[in-house]
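Note that one protein chain of the assembly has been removed; the remaining protein chains are unaltered in position.
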Amino acid sequence: MTKKKINVGVVGYGFMGRTHSNAFGKVNQFFKLEHQPVLKAVCGRNAENVAAFAENWGYESSETDWRALVTRADIDLIDIATPNDSHAEIAIAAAAAGKMVMCEKPLAMNPSQAEEMVAAVEKAGVANMVWYNYRRVPAVTLAKQLIDEGKLGRIFHYRAKFLQDWTISKDIPQGGAGLWRLDVNAAGSGVTGDLLAHCIDTALWLNGGISQVTAMTETFIKERTHALTGKVEKVGIDDASAFLARFSNGSLATFEATRYARGHKALYTFEINGEHASIFWDLHDLHRLQYFAHSDEGRLRGWRSLHITDGDHPYMKNWWVPGLQIGYEHTFIHQVADFLGGLSDGKPAGPTFRDGLATDYVTDAVLRSAASGRWENVS
Amino acid sequence: MTKKKINVGVVGYGFMGRTHSNAFGKVNQFFKLEHQPVLKAVCGRNAENVAAFAENWGYESSETDWRALVTRADIDLIDIATPNDSHAEIAIAAAAAGKMVMCEKPLAMNPSQAEEMVAAVEKAGVANMVWYNYRRVPAVTLAKQLIDEGKLGRIFHYRAKFLQDWTISKDIPQGGAGLWRLDVNAAGSGVTGDLLAHCIDTALWLNGGISQVTAMTETFIKERTHALTGKVEKVGIDDASAFLARFSNGSLATFEATRYARGHKALYTFEINGEHASIFWDLHDLHRLQYFAHSDEGRLRGWRSLHITDGDHPYMKNWWVPGLQIGYEHTFIHQVADFLGGLSDGKPAGPTFRDGLATDYVTDAVLRSAASGRWENVS
Amino acid sequence: MTKKKINVGVVGYGFMGRTHSNAFGKVNQFFKLEHQPVLKAVCGRNAENVAAFAENWGYESSETDWRALVTRADIDLIDIATPNDSHAEIAIAAAAAGKMVMCEKPLAMNPSQAEEMVAAVEKAGVANMVWYNYRRVPAVTLAKQLIDEGKLGRIFHYRAKFLQDWTISKDIPQGGAGLWRLDVNAAGSGVTGDLLAHCIDTALWLNGGISQVTAMTETFIKERTHALTGKVEKVGIDDASAFLARFSNGSLATFEATRYARGHKALYTFEINGEHASIFWDLHDLHRLQYFAHSDEGRLRGWRSLHITDGDHPYMKNWWVPGLQIGYEHTFIHQVADFLGGLSDGKPAGPTFRDGLATDYVTDAVLRSAASGRWENVS
Partner (left out) sequence: MTKKKINVGVVGYGFMGRTHSNAFGKVNQFFKLEHQPVLKAVCGRNAENVAAFAENWGYESSETDWRALVTRADIDLIDIATPNDSHAEIAIAAAAAGKMVMCEKPLAMNPSQAEEMVAAVEKAGVANMVWYNYRRVPAVTLAKQLIDEGKLGRIFHYRAKFLQDWTISKDIPQGGAGLWRLDVNAAGSGVTGDLLAHCIDTALWLNGGISQVTAMTETFIKERTHALTGKVEKVGIDDASAFLARFSNGSLATFEATRYARGHKALYTFEINGEHASIFWDLHDLHRLQYFAHSDEGRLRGWRSLHITDGDHPYMKNWWVPGLQIGYEHTFIHQVADFLGGLSDGKPAGPTFRDGLATDYVTDAVLRSAASGRWENVS
């Protein structure tokens, strides 16, 4: 079977450049799809490093200027895996050049920038997606199915948190290799745009829109050496961020993210309490979903620990056999599979740029509320 | 060894009347103490029922009027196990009569009432205590020890929640036998004064004062049949309550309580993240404490599940042998043991009425904030 | 309601003396029963110590000679809480005196002794029971209910283990206060009669008879100071014991017990795999039962963690409210409640002495097999 080739040009070759390259390279080995990504080019500023990356991952070529990549005739899809401050410019140029665009999250530095990006891809009519990969954890996708089937009934509560502990030391600089997330100029915000954005994207998908929030943020380490200047400078990002929210469906929520929760590396969890059933999920055991059904016989009601590795679980028939777990990297493969599937069936897979904008509206409201001390509407 | 007798008069014989009676009756069998409570009298409005209760628990007598009980010369200590709306009147009368006073939580219907109670016992110079029993779960007491020893270092985060699901049905009436907690006139508030109050008492004990809160509350079922009138009436209590807080020590907190979290019966949990260590505890497995120490060797760092049943764990040398767990009722026995110990050594065991007032200040700020939509100071 | 008094005389006042005293004292406060135990007398060799014990637990009198106790006219029931080597003599004398007899486990030092005890109580026609208390953990009783209802279907596998780590140090003497379980002359055997006996009693109750076993035992520390002689002597007990078994119902089993499993204090676990469902239980979280039902919808099949604290769980309506756990000591209270209930309804509650004998037959076969190196029939 001859597949339709999609020539991919990736901008950025850091951590996310690796996860995306792996996903583009593996998707057709595990999923039957009409399309096949071709690793055409990868782009980075350091010619030697990006060439080595290209060789390692099997890219046909490398580039050092994203503007050159974006206009190459042999590229169908631009994938943006750079720090947040360059998303908008690259995405808008790619759309203008008629390329499909996939972009790392969060979509932009702020809602107005994100609005421009949405306008650009929609005007160009190009396929577009934001890499909120956690929607494609099979357990999370199953949660979505259960909710859509009405198994939970009326929702009362949503609670999510994303806890890390890797920036507790005051000796970590802001900015520099692997640390741009601590530099407000590159990242736009701290945990709000990084970790809470993941929690919010999932929440909007599973539970609908958020109408109002009240928030607090904190920067525990006020000054750090800046990697670019070598000087101790004021830290501009939020180290921790928490908010209360009301969803449009009447449910109440608590959200929290921090990089100061000793003992947690990447503990993204969410729980949803409905009238008939509840669901809990946890990134540290991503292959499990906790499920409680009130319809079970009274004596025998309890939280079920579902091991999401069976053929009837989302995505899992494409992998191994029951009992054998997959991991983090597979969420990116699923995302590519769904993106390509959307090209075939004409139903674009989310989260689109417009979905990414919706998350940016919430993170913006969170930051506004933390500053104002008031409840803020999500515009 | 002859023990000093403390003649106890208990007001109320519902659920809490049972836990207290059990505690007074068993404490000397397991703890070596100078004092011994004597179950002198129990008081309730239904003469037949209270007499049966008295016989079952070995009380020497029963009363139907708490005013009579409070002034009996043979009573040393009045224990209040009635709904919230009668705490103040009974406690103030008992103090005026020179009796020691133990009172169920929350201390009062509001801070001004609680202030009067504090003034009464302090003026009378009588020993006093509020039954925030969860401080005496051995795992929670161990948490307190670890914090006091400095094992956690600077605290960044505190998060607590108390989740139940027993009022989801709209057919449950407000008020009546066993249901006074749904009647705002008897309870003062809903989950804020009932469940959050427990979370707050523990938090103030473990992590110091709270300076500011922003809160939201919700009543999911707006109308219920009232047990006293038989009519469908507006529900006055809060079904769910959540708030963000800042502690005086600079740490950030989230608190939440609800009776609409399907799948949870009494899931009181708290987690504390410090610079050097973190702690997690959960009422559904109350005999365990989760502990993470950053000082462990890197490869071997992990959350330790401590099974709090050893002789060197708080209170446990008085019970069985390692590995054999105790339960809920034991927290009340520990509380009596500590109260009696405080009589001997002159160091009153907390939480005193003054400590209970501190919690009432926080719940009051929570309710004020939920109404105002603003951050409120804890006065 | 006037209750029928049962005058109890307890022999032994160590660890088990405490659990029994507590049970006799509390049972009527929590269970509605026709009968009521009266703590008439406790017996021990040291007059001062046993008098102090009697006072602490509210016994009316104390004795220093069990022969005197057994023949007292005011005693209805003799409860044996002494080391294993005295069970038979006391029980047989008590039965001969027409007393009801409750006896700590294992019933005897060997099957022939146990057979004499069974003959004695059956000839005398007195109520009798062995304190295999773990049958009365509510989660274990629920397991029994589920099996009896056929929820598991054909049973394929049974596996049980009881792991401890308290004798790893070679400095612990054999024999002496609290250590008689290390002295083969007092205990009869090591973990086989102590820990495996618990596993076996539960297994026979839940899964029926065992037909054959093959076993191995080991004594890791070969010599220890003997408390009585003060000399280093050969250790006669088994430190570890494991066996394979075939049940009469065709299921296969593994059993293991040891006091050399570092990290486990009293980890008694069992798991049963049936055609339709499986069950797992664990003494370290005794208030939970893990349950897997194949009849659940495929996607949503998982092990349910049942929190055995609801009113429809065995025994639990007598205690607190859902979510609030009970502990180890309650199993003894349940056992007394059932024993007394058996007196009322004429259906003797097990395990009777005859049931205890059945367990002794299995432990005997285990020890024989460990010696012979062959499969041994359970006679």
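Each chain gets a letter, A, B and C, in the order it is written, and its residues are counted from 1.
Assume contacts are C-beta pairs under 8 Å (C-beta built on N, C-alpha and C of every residue); 3 or more make two chains touch, one makes a residue touch a chain.
The shown structure was predicted, so the numbers you read here are calculated from the model rather than taken from an experiment.
Considering the full assembly, C:Ala277 is the residue among C:Ala277, C:Leu340 or C:Ala358 that touches the omitted chain. For the chain left out of this panel, the touching residue among C:Asn22, C:Ser62 or C:Thr258 is C:Thr258.
Here one chain is not drawn; of A:Trp57, A:Trp205 or A:Tyr315, the residue touching it is A:Trp57.
Across B:Ser305, B:Ser344 or B:Asn377, the residue that sits in touch with the chain not pictured is B:Ser305.
Seen from subunit A, the chain kept out of the figure touches residues 15, 19, 22, 25-26, 28-29, 56-57, 164, 166, 264-267, 283-287, 307, 309-310, 319-330.
Contact residues of subunit C toward the unshown chain are 156-157, 159, 161, 163, 165, 168, 214-216, 218, 220, 240, 242-244, 246, 250, 252, 254, 256, 258, 260-264, 273-278, 292, 294, 301, 303, 373-375. Even with one chain removed from view, subunit B keeps its contact list with that chain: residues 142, 291, 293, 296, 298-307, 310, 312-313.
Definition applied: only the chains that are shown with their structure count from here on.
If you average the Cα atoms of subunit B and of subunit C, the two centres end up 36 Å apart. The mean-CA centres of subunit A and subunit B are about 42 angstrom from one another, to the nearest whole unit. Averaged C-alpha coordinates give centres for subunit A and subunit C that are 55 Å from one another. Shared contact sites, meaning residues of subunit A that touch two or more other chains, fall at 301, 303.
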